[in-house]
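Structure below; questions to follow.
A single protein chain has been removed from this complex, and every other one stays in its place.
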Amino acid sequence: MVTYIIRRLIGAIAMLILISMVTFGIFFVVPQWAGATPEALASRYVGRAATPETVHLVAERLGFYDPVVVQYGRFVKGLVAGAEYDYGAGVEQCPAPCFGYSFISGQPVWPDLLDRMPVTFSLAIGAALLWVVGGVSVGVLSALRRGSFFDRLSMGTALAGVSLPIFFTGMISLVVFSYGLGWTPPGGAWTDFTENPAQWAYNLLLPWITLAFLFAATYARLTRAGMLETMGEDYIRTARAKGLRENQVVVKHGLRAALTPILTLFGIDFGLLIGGAVLTETTYTLPGLGQFAILAIRNQDLPQVMGVVLVAAGFVVVASLVVDLLYAVVDPRVRLA
Amino acid sequence: MRRKHALAGAATAAALVLSACGGGGGNASQPAQSASGGAAQPAFNAALTQVYNPSTKKGGTLKAAHSSDWDSLDPGDTYYGYSFNFGRFYWRTLTTYKPGPGPEGNTVVPDLAEGLGQPSDDGKTWTYKLRSGLKFEDGTPITAKDVAYAVARSFDKETFPHGPSYLNELLDWPKDFKGVYKTPDVDYSSAVEAPDDTTVVFHLKKPFASMDYIVQMPMTAPVPKDKDTGAKYKEHVISSGPYKFETNEIGKRFTLVRNDQWDPATDPIRPALPDRIEVQLNVNADDLDNQLIAGDIHLDIPGTGLQPAALGKVLPDPQLKARTDNPTIPRLWYVSVIPDTAPLDNVECRKAVMFAADRVANQTAYGGPLAGGDIATNVMPPPIVGQEKFDLYASPDNKGDVEKAKQALAACGQPNGFSTTMTYRSDRPREKALAEAMQQALARVGIKLTLKGFPASSYFSDYAGNVDYVKKNGIGLATHGWGADWPDGYGFMQAIVDSRTIRKAGNYNLSVKNEEVDKLIDQASAELDATARGKLWVEVDKKVMEDASILPVVWAKSLLLRGEGVTNIAYNEGQSMYDYILLGVE
Partner (left out) sequence: MSFLDVKDLKIHFPTDDGLVRSVDGLSFSVERGKTLGIVGESGSGKSVTSLGILGLHKGGRARISGEIWLDGEELIGASAEHVRRLRGKKMAMIFQDPLSSMHPFYTVGDQIIEAYRIHNDVSKQVARKHAIDMLGRVGIPEPAKRVDSYPHEFSGGMRQRAMIAMALSCDPELLIADEPTTALDVTVQAQILDLMRDLQREFNSALIVITHDLGVVAELSDDILVMYAGKCVEYGSTEDIFYRPEHPYTWGLLGSMPRLDREPTERLLPIKGSPPSLINVPPGCAFHPRCPYAERTKGKATTEVPALAETEGGHLVRCHMSRDERQSLWANEIKPVLETQ
């Protein structure tokens, strides 16, 4: 088990290194193929109608004249050993892990990421709770009453939920519930949990529901399919033959088995989500990692892009590792080696 | 919290009106008492020529939002119109646009300075006298040295890459000056100096007439040297205006509160009505419009108008439309006709493009007369001081003149037309539509266009503004748009028609490479007489149109929505958006 975890962690680190190289490569190498010079790259980070001198100075400050390998090495060195940042009037230390400073705002990337994690995490945890409870219970009920009106209604809704994008449902829900009825706060509302938990939940209610709706749809459909399959298994018949109550048959024997594949999906979904719920955060203007990622990409702000990509990838890698470990706990037939 | 619906017009508030014509010559407009109270009647374009919902009521919180983020809050490192406009809440510059509505908004009035600049006879030295009683937020007096230091620090483009570089170009900087951080001991008084506490003197390399427009830019906002933290100064700008920073979370939000060291007696132009200003950044653009419509926020900071989604909702609804203003802004959307690739190196072939274009279709591509703008016939938009409208390529109903286009093609030696490539910014649907409209119109005379879309973020650095790319790929046409830095000929035209600004990459002048144009520009910028100067810029405009290297599409209009519960709203021509420093809340 321990060797398994160590092996997986080494694999994860290799994966992160690869991802960072690819991201770096896309940023530098691809424009170079298109013939972009260091000045052309730097001209993204200057103001309107900047003079060639300005562009040259910025290209120099950002180190674009060095070979890509040297620049990548500098990035890695910053991560491992920290870096220094010259802000004109002085020099600032950026302790490891230093993801560098934004090309545009000059702000250090890592504190910004740390600052935004609670937002995304809050969004993810609340939505996950809603969608797992909601999606799984609807899926179970649908499976048990297969073909009923409830089944058809919920599966129809689930189909809509899967196919409607967040920026549509989110915008509609804001217009109706925030601006029309005034029940929920307008977009952009965010309060830290430690400051006021009730306000925190109230502000996140609409994003939670919208996001959960999307995922709940998938989970309801999967749970239903899984339950239909499991409830036809021989061991369910055995459980009934033992005289077990039907609700215990469903929960302890049926659901337990049906949830196993859902656990995998959940791990990956949750991992992706805490790496940044891009659409939800942009739609509701939540200052989380997803919004950060979109802005970073829109601004072509390499240090920010690298930071958020690595953090998001890290979350996914950790999530999949946790899922694998949990899997071994849930399903004794799985042995990790 | 439940959001509160702002009540329209509290009856108790004694509404007051800003006089729209407060006299000329540096006299700032002053709020005047008005007997009328209650809410103003909403009407389309109600804030263009007068102040809408005037008031002198102080207090309340002005809630503003931005769909993206500032380049920088540092006065020495910012180059957005809204930033210049909004920044005046926390900074003061030597001059500023005359607040309020109407054509006078295009003129500048003194702000920190007592009066406008005094040029020397040769136009190479400009002197400004400061008012007395000016203080920073910490209570220390603002002196001419702080202004000169601010100008000098903005020279360092490595630290402040975003701001305009006009003063870097215009002033006579010492050869060894590399900025106040790298060469702290170099004396920069050959460029800007403070001979005493109230006098700022600028020394220019060559005569320059529009200096009063230059110093309304925030590089002249004073910065105390001992509080200057270089690139980190934007985290806490020391206020010289009526508000100061309470909190500032870069990329997310910031809050301004009253600066008790600001003395209204020294400042005739800022009514400073709200107690507090809250700004939220990176708000979803569509949601921002919805919040503005619903009254959850008061102000859309970028001031460029509503998103297409909101336009579709606002325009058909008479009540919502009555809350909008539709000004023509000093911005031209156009097509660069690039003379680098044959046969467009021949002016007749460029003229063929001018004649063949269907201006109505182009206007429709840009969103029509309300959301897009008026059909443009020449380069300078109407709000520019001294602008004249003329049309060298008139056609019946503006739908293009196929006959004349064919004649021009024959004169060019391409009677059957030719093929070339047109670029556009693929993330801008209007430019894509424009490119398609051009493709259709030009096909009528046998000019075949291949369309290529590129991301806006690298459009000028890697593609249309990159000389090598343009030549290698035979780019003939490129969609483009330009807005004025300030509303005179130089402020609008210089960057896009002066061939001497062209470099390898990151160009904004894509197509105008004409020595006569360059000569006229030099002549116009040295002319100190405003009327004569205006005429010269019209000459530049005509020369460019004769050169047929710019195909004007529309003089842009924006559709602005007045926030609910906001008082004192007026469209200012100089800012080309609402005048932010006037705003109050009910």
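Which chain is which? They are A and B, in the order written, and residues in each are numbered from 1.
Note that a residue touches a chain if its C-beta (ideal position, glycine included) is under 8 Å from a C-beta of that chain, and two chains touch if they have at least 3 such contacts.
Model, not experiment: these values are computed from the prediction.
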Which displayed chains the hidden chain touches across the whole complex: A
Which of A:A216, A:A257 or A:V323 contacts the chain that the document leaves out: A:A257
Sole contact to the chain not displayed, among A:E92, A:E233 or A:D324: A:E233
Absent-chain contact - pick from A:E53, A:D192 or A:D331: A:D331
Contact footprint on chain A, counting only the chain that is left out: 233-235, 237-246, 253, 256-257, 260, 330-333
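Assume only the chains that are shown with their structure count from here on.
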Rounded Å distance, chain A centre to chain B centre (Cα mean): 38
Of chain A, residues touching chain B in the complex: 31, 34-37, 39-41, 43-55, 57-58, 60-61, 87-90, 92, 104-107, 112, 171, 174-175, 178-179, 182, 185-188, 199, 282-285, 287, 291-292, 295, 298-300
Chain A-facing residues of chain B, complex: 1-3, 5, 65, 68-69, 71-72, 77-79, 156-159, 161-165, 168-169, 179, 181, 228-233, 250-252, 280, 282-284, 286-288, 290-291, 293-294, 296-297, 457-458, 460-462, 466, 468-469, 472, 495, 501, 503-506, 508
